[in-house]
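A short write-up of the structure that comes next.
Apart from one protein chain that is not included, each protein chain of the complex appears where it belongs.
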Amino acid sequence: MTTKTYAEALIEALMEKAADDDRFAIIGRGILGHGAQAHFAQPLMDAYGARITDPPTSEGAVASMGIGAAMSGTPMFVHFGTASFTLEAVNQLIHEAGVAHSMSGGQITVPIVFHMYHGLRRGGAGQHSSSPQSMYANNPGLQLIMPTTPRDVKGMLRTVLNGNNPTLFIDHGALLGTEGEVPDAPYEIPLGVADIRREGADVTIVATSRAVLWAAEAAERLAADGIDAEVIDPRSVVPLDSEAIVSSVRKTGRLVTVDEGYQMCSIGSEIAALAAERAADALKAPVGRVARPPAPVPFSPPLEEAMMPGPERIIETVRKIMG
Amino acid sequence: MTTKTYAEALIEALMEKAADDDRFAIIGRGILGHGAQAHFAQPLMDAYGARITDPPTSEGAVASMGIGAAMSGTPMFVHFGTASFTLEAVNQLIHEAGVAHSMSGGQITVPIVFHMYHGLRRGGAGQHSSSPQSMYANNPGLQLIMPTTPRDVKGMLRTVLNGNNPTLFIDHGALLGTEGEVPDAPYEIPLGVADIRREGADVTIVATSRAVLWAAEAAERLAADGIDAEVIDPRSVVPLDSEAIVSSVRKTGRLVTVDEGYQMCSIGSEIAALAAERAADALKAPVGRVARPPAPVPFSPPLEEAMMPGPERIIETVRKIMG
Amino acid sequence: MTAPPAAGDRTAIFTCMVLMRRFEEEVLRIAQDHPYVGRQHLHIGHEATGAAVVSALSPGDLFHTTHRNHGYVVALGADPGRAFAEIMGRRDGLNKGRGGPWHLCDRSVGMQSTSAMVGGSVGLAVGAGFGLKQQGATAIAVTHFGDGTLDEGICFEAMNLASILSLPVLFLCENNAKEGQRPSSMLAAKALRDLPGALQIHCIVVDGRDADAVAEAATEAVARIRDGAGPVFLQTNLERWPGSHQTKPEFPTGVTDLTLAWEEERITGAHADWVRDHDGLRAFAKTLVADGTLSREQVLAIDREVLDRLSDARAFAEASPYPEPSALLDGVFA
Partner (left out) sequence: MTAPPAAGDRTAIFTCMVLMRRFEEEVLRIAQDHPYVGRQHLHIGHEATGAAVVSALSPGDLFHTTHRNHGYVVALGADPGRAFAEIMGRRDGLNKGRGGPWHLCDRSVGMQSTSAMVGGSVGLAVGAGFGLKQQGATAIAVTHFGDGTLDEGICFEAMNLASILSLPVLFLCENNAKEGQRPSSMLAAKALRDLPGALQIHCIVVDGRDADAVAEAATEAVARIRDGAGPVFLQTNLERWPGSHQTKPEFPTGVTDLTLAWEEERITGAHADWVRDHDGLRAFAKTLVADGTLSREQVLAIDREVLDRLSDARAFAEASPYPEPSALLDGVFA
């Protein structure tokens, strides 16, 4: 084990894949964004620059190019930068990548990973703050991973890069600088296995991506006043570990979901629906959802701040349902 | 009152608007598709052909053109045909139409209606069967109407055409030939008011668009064996009449949702979540969701048939939760 | 399955054209007999382009086509029985019944995919070219599409990518535009080639009804691409078949009668002009008989042989059962 940043772990997974498979190619630039961690991508550029293509601003064709290459036997990693920009490639992701394997009767596989940074980023306003994970999860044939820790990003990325399915890899720029223990030898983390970040008896909090950090902080603060929260990070949304979520809710009898994105038809809605389907009889209190309020993201700092489903709002919601 | 088809009622709403407002313009062709009702569009073509633009196959720019024209004071109706094609215009719908009013501090309004046919259509397979309503509902600033009857389509369309907000108007081609009573004088139907299609005491079934017809049929058949179902058609998803849904669930103690689209992060998920948030204590049984199974739509007729959340599956689900 | 025609083998190209034509005629009959088969976009009238281009390709080349795909699927050597079965949604279909007519593919013959999203095949083929180049292969990627596809932004973006990355991609544009008839290109350009031309893609325009001319142009284009000179835009101009965009299955020009190749006075009917002046299949039969490559008897024998194969193929498809609904959720992920 070595302590590393999320950014380093992400790049290591890409370098391992590049070393293992000389067909592997990457399309995109600024894989680690333009912030303080950007430099961690340098080793990848130095060692494998020849396999990295800097594309024009053409998200739709860039997605298609990756998909077509993957269909032809070239495992691909396509980096889009801000998730908002992938809204120019939705048709390619859903109606090409997502359906090709099934529609071909299994003849075609699409080994490709699409990477994007979602969420509120300070000053992103109405066009650069998208958290499209819930929209994408409404479609078949696309895996969706949202790792939160350095250990998870490296292990899950290795799993999907070595797999044969189109995968959306959505994370938040704020995670890049976070540190954690990372095993030194290569390892895979299977999809569909939630991480119980904290065990608790009173309430289950399910959050994804950056919101997991908020949920964990909220849980610590709630513990201080005697509320024992269980925090679950599904890590992958497709496939989703509904078993772990449902059994936790059955155990605690209470559920609060947290989405950085909008609430209507969200991952939080899905998880609340799972509770209503499979744990209704065990619910001791109304389910609570914490999400982005239903307004385009305003630029003004205090307004953007008010859009965040951070620790305060999670604590408030837990208190409310605890009665 | 006169009995009319859905197709005629839809066209009448457009003709009324064209008559009332000579700035009103339409982009698109085949407003009533290519089927048996297509001819009902002829009166519109004859009277207002000069205000109808037949665009190239460029969904993104067609959406933008409509949005820019609306911003400039020209009320617009943009017809895309198959909803699947709008996936080429997602960025324009969400990041231009949906945010412009709020982001401009109220300076800009976007009076535009985007029309599209969603759903399974026999032979549409993996690329022509999209029901994107749940994805779109996950975004702010876009109204979403899904009228089901001739009366509703004419009244709701008039409301949004006379309004000042970007509106997604999603319906199903199978509705075009359905008939119903339509008032003769012009009338508006407000958004955010659900239609209780059938009152019932035992279970609440919430469905949208074509699925409302399936739910109504299921309710009649359930009545035959003494199960008294209440059928709710929200009619508009944004805004959603959550009050009507929650009070119905509190009354019946049971909820089954029906989506023609996929289940994960769907309108059905949202409605089940509302029940878990606001009616958990009143639930006498697990909530049931009926939706499209999680696979790309297969072409093969029996497989496509199996994708449909029709009356049988609704009845089966109701029976299951009735225990 | 039959192998695709070899370059320069005009008899094989003709035989392939007959196969393509008779296949589509059978699809029409299938659509008449099985309503659910629904809307078809037939490749009738495009055979000279199709067979000739396929004759210029080699094993390993990867093909991406559009909604007007049937002809290329069989021309590349896919089994007609399994193709019919797919169009009928049967278990033994090329895609196990999951794709249907708009998504036929047969990886074993290089028919990598049919995308029915206008512009879809262009982006995917550019990706195939990217992948082949990455792997250092000598194979090329081909994207077949229609003139209307040039209106779609993804098509522009993909051509631009192929040009700046100098990818081994043949852009095969079948131009069946007809004044005032929709759908067809609404490109503001004087000529379709002006768009790829502006992107510095080498362009070749040829009469798509003339198999010899297309074969020559395609051979030149493919050689150039294989040499690493970057993508080529090959535009073949056709006169749209009167049944090109049909909503109900019908034979506007009647069932093909190859004796009309030498009995022109018998060409009659509402669409006689199309049959006389624009049917590349009839024209090629006429040419081959005229230049002595084939006798009339040989032409008719080829036709009979194809028809026999296709009736067996149809029988195979009809005999194939539907997939089990229980298999609905299989094969979503690899």
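Going in written order, the chains are labelled A, B and C, and every chain counts its residues from 1.
Everything below uses one rule, namely that a contact is a pair of C-beta atoms (placed from the backbone, for glycine too) under 8 Å apart; a residue touches a chain by one contact, two chains touch by 3 or more.
As the structure is a computational prediction, the values presented were derived from the model and not from experiment.
Which one, B:K4, B:H79 or B:H95, makes contact with the chain that was left out?
Here the residue in touch with the unshown chain is B:H95.
With the full complex in mind, choose from B:T149, B:N165 or B:T317 the residue touching the hidden chain.
That would be B:N165, which touches the missing chain.
Can you work out which residue in A:Q37, A:Q127, A:T148 or A:N165 touches the chain that's missing from view?
Of all options in A:Q37, A:Q127, A:T148 or A:N165, contact with the hidden chain holds for A:Q127.
Which parts of chain C are in contact with the chain that was left out?
The list for chain C reads 151-154, 156-157, 159-160, 163-164, 186-190, 194-195, 197-201.
In terms of residues, what is the contact footprint of the unshown chain on chain A?
Interface residues of chain A facing the absent chain: 29, 34, 54-58, 60-61, 84-85, 88, 122-123, 125-128, 293-296, 298-303, 305-307.
What residues on chain B make contact with the chain left out of this view?
23, 25, 51, 53, 55-56, 58, 60-74, 91-92, 95-96, 100-109, 140-141, 143, 163-165
Just so it is clear, only the chains that are shown with their structure count from here on.
More contacting C-beta pairs: A-C or B-C?
Output for the comparison: A-C.
Using the average of all C-alpha atoms in each chain as its centre, how far is it in Å between chain A and chain B?
Measuring from centre to centre gives 30 Å for this pair.
What is the distance, in whole Å, between the centres of chain B and chain C, each centre taken as the mean of its C-alpha atoms?
38
Let me have the rounded angstrom distance from the C-alpha centre of chain A over to the C-alpha centre of chain C, please.
The answer is 42 Å.
Two or more other chains in contact with one residue: find those residues in chain C.
Correct list: 93, 95, 97-99, 103, 115, 117, 120, 153-154, 332.
Which chain A residues sit where two or more other chains touch them?
Correct list: 60, 91, 95, 102-103, 140-141.
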